[in-house]
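One protein chain omitted, others in place.
On to chain A.
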């Protein structure tokens, strides 16, 4: 086996060749260049004298109110969507793992939102939440839960909760299916043994299901946090960050800085700050993964 190593390396490099140039040029280089750009005064348009300015962009960010609010909104959005969708998905996965009717329908339905174009999801929810034509307002009024139509996406107090609900709707399927795969991997004899010992369903859930799912749970929630923290298209089409910046996620803030105001350096600095947070989430994921492989 060891004697084959150098030859294997050579063959592997040969098979990598067609991919190497595009990956280096359009992925690795932009990744590194992007990280460095936050420390420069780069601007859109003709690049006149882009140079290193140290932490200039970062100190400007720290004095920008919109940065802090987008940051706070980003964390609220990330944590609420991830946690709520996880709880809902775990419930759904447990249900779909029993011998219940409609299992097939529920499973198929659970996947469609995930594959729909995010722009279409946003349009669909704008139709649903529309103050005068939307069915959600219609239903709430018929149930006498409100006496006037609510402009969910346009009102200061309801906009963020509304986009969070849509975020849950989009993210739940993936989480459900992953948890379901995890549930199906649990050894059934553990439950049989527990049942013989007289453990209640609740105890079985706490002492068998959750510990057995641990790796899957940490993996999917840390990845969900990263994806949610990075999300852009859905909220861009739902509210574009409005009303009054109430749904301005970090990516929307960075997009505006870069492509509305032309502040490439500033936007990249925002991206660098995001990377730091992502590294924290990623650390959980990697530690968990290494432990499960050991």
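Note that a residue touches a chain if its C-beta (ideal position, glycine included) is under 8 Å from a C-beta of that chain, and two chains touch if they have at least 3 such contacts; residues count from 1.
Here is the rule we go by: contacts and distances are computed from a predicted model.
Choosing from "Aspartate carbamoyltransferase", "Carbohydrate ABC transporter permease", "ArsR family transcriptional regulator" or "Oxidoreductase, GMC family", the protein name stored in UniProt for the chain missing from the display reads "Carbohydrate ABC transporter permease".
Among A:115, A:143 or A:196, only A:115 touches the chain that is left out of the view. Summary of contacts with the chain left out: across A:90, A:226 or A:248, the touching residue is A:226. Think of the hidden chain as still there; on chain A it touches residues 5, 8-9, 11-13, 15-16, 18-19, 22-23, 25-31, 33-35, 37-38, 42, 47, 88, 91-92, 95, 98, 100-102, 105-113, 115-120, 122-128, 132-135, 138, 169, 172-174, 177-178, 180-182, 185, 195, 215-216, 219-220, 223, 226-227, 230, 232-233, 236-237, 250-251, 254-255, 258-259, 264, 267-268, 270-272, 274-275, 278, 281-282, 289.
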